[in-house]
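Only a single protein chain was left out; the remaining protein chains are all shown in position.
The block that comes next holds chain A.
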Amino acid sequence: MMYYSRLRMLSVVGVCLLGLVLCAPNFMQRPLPSMPWRQIHLGLDLRGGSYLLMQVDLKSLAKDRLQSLSDGVRQALLAGGLGYRDIRVDAQKQQITFTPRDPSERDRDVKTLDAMPRVVPNEFSVASQPDGSVALTLSPDAMKLRAQDAVTQSIEIVRRRIDATGAIDPEITRQGEDRIVVELPGVSDPERVKALLGTTARMTFRLVDESAGAGQIAPAGATMLPDMDAGGQMLAVRDHIEVDGADLTNAGATTDQQTGGWAVSFSLDSVGTRAFANVTQANVGRRFAIVLDDKVIEAPVIHTAITGGNGLITGNFDAAKATDLALLLKAGALPVPLTVMEERSIGPSLGADSIRAGAISLGVGFFFVIAFMALFYGRFGWYANVALLANLVLMAAILSLFEATLTLPGMAGMLLTLGMAVDANILIIERIREEIGRGRSALAAMQAGFERATSTIVDSNATALLAHVMLFVFGTGPVRGFALTITIGIVTTLFTTLMLSRLLMVRWYALRRPTTLPV
């Protein structure tokens, strides 16, 4: 207990020096771009910015899939010459059921439907039911797989859209099964971002069904959609998609040379170009609707066949709307809708105030603790203070190494760690004092002090550690930052008090060989 080997001494000092080196990146510029450079990030509450928690609407994924499958079922049965009635979609059971026209056709029904293409393996199963109907059931496992894909894909699209807005250092992370967290430093008004992310941006080109007049009921195979170009009047648009927006390769905001208004130009890939050419060639003189998220942007009359794969959308745009639409089209459609469930935005001035408040508190608190230790524990108190400083450096070093985010509660966590850290020193010094009181020699008292206090220190820190690990697991945002700093702080505390301050005390004893201790 009273002896430190040279190696042990060097390694304790080495760790402290390493801590200093690891802290350095927080205070200086990176000298060479190739150097590893890890530093603490400031949380949104300190630098200002927005935090958005978005829910991925997975329910709509199953609903949409059931809808498209029920269309598929109709077509497959029709193509096979099989009759049916009472076709029903049960969203609860994730099932499509129908009754065959002729009970003897049931086996052929099952076989025909079983041959339908699946998006993922074992996506659905088909079976005849005891009541004589046939049921197609989505498999929950396959849906889970698709849901995971949808979330991953959504994150990718969200990233593309946000990158296109020019945001600096955006952080997009998945949270749980169906949540996405978007953090935007420096963006204190996230309204535009929210609008961009809240749009699914699924664009389709479909023919207008001209057998129905405005305001009438949609004919079979068509849906009434609002025409934004005509003040929201309802327009019958065929359900069949001629060209899908997924075939777009590029889009940009531009001005329409004829009208001088804003427009969005787009180009299609080879598949899209061919489809676009075919449909425009066959339907000259008819109206072609450009539909975005169940709203008709415009429905111009086809004058000539468009074979080049390039086109222009001229809705009622201003510059901002045209830019955003082009951005959305280029980034691609979200596979599922996203909704914002939580928004927290902080202006830069409040962030600066918080940094100031945190720094002042940290400074004053540090001073109080140091003064207390000096007044109540003298020389050994100063050793504890040296350890305290090392503790602060090591905490900052570990936070930098993890590239952790420092939040305002995190700064509070650091300060409280400093307050708690001296506890270990107090335990040791008080113990030494007691042993002296029992008449032990200086050496024996120090030895007993270190020995006895160590298990107490470990026990008391372990319980504190448990509480904060729980907080880290169940907390969110800034509170997690608090739990993280305290958890790291407990580890650095154990090192600085059990290793460093003891080393100082032992070295002092070895050099001076005092007969009485300053306690």
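Definition applied: a contact is a pair of C-beta atoms (placed from the backbone, for glycine too) under 8 Å apart; a residue touches a chain by one contact, two chains touch by 3 or more; residues count from 1.
The rule we apply is simple: contacts and distances are computed from a predicted model.
Chemist: Consult the UniProt record of the chain that does not appear here and report its protein name from "Protein-export membrane protein SecF", "Cytochrome C oxidase Cbb3", "ABC transporter permease" or "Glutamyl-tRNA(Gln) amidotransferase subunit A".
Modeler: Answer from the UniProt record of the missing subunit chain: "Protein-export membrane protein SecF".
Chemist: Which of A:D141, A:E177, A:E191 or A:D239 touches the chain that is not shown?
Modeler: Counting the whole complex, the residue in contact with the absent chain is A:E191.
Chemist: Per the definition of touch given earlier, which of A:A220, A:V473 or A:L511 contacts the omitted chain?
Modeler: If we include the chain that is not displayed, A:V473 is the one touching it.
Chemist: Hey, which of A:V110, A:V422, A:A442 or A:L500 is the one touching the hidden chain?
Modeler: Answer from the full complex: A:V422 touches the omitted chain.
Chemist: Of the residues A:Y4, A:W37 or A:W382, which one touches the chain left out of the display?
Modeler: Answer from the full complex: A:W382 touches the omitted chain.
Chemist: In the full complex, which residues of chain A touch the absent chain?
Modeler: Spelled out for chain A, the touching residues are 45, 53, 188-189, 191, 194, 198, 339-347, 349-350, 353-354, 357-358, 360-365, 368-369, 372-379, 381-382, 408-409, 412, 415-416, 418-420, 422-423, 426-427, 430, 433-434, 437, 452, 455-456, 459-468, 470-471, 473-479, 482-483, 486, 518-519.
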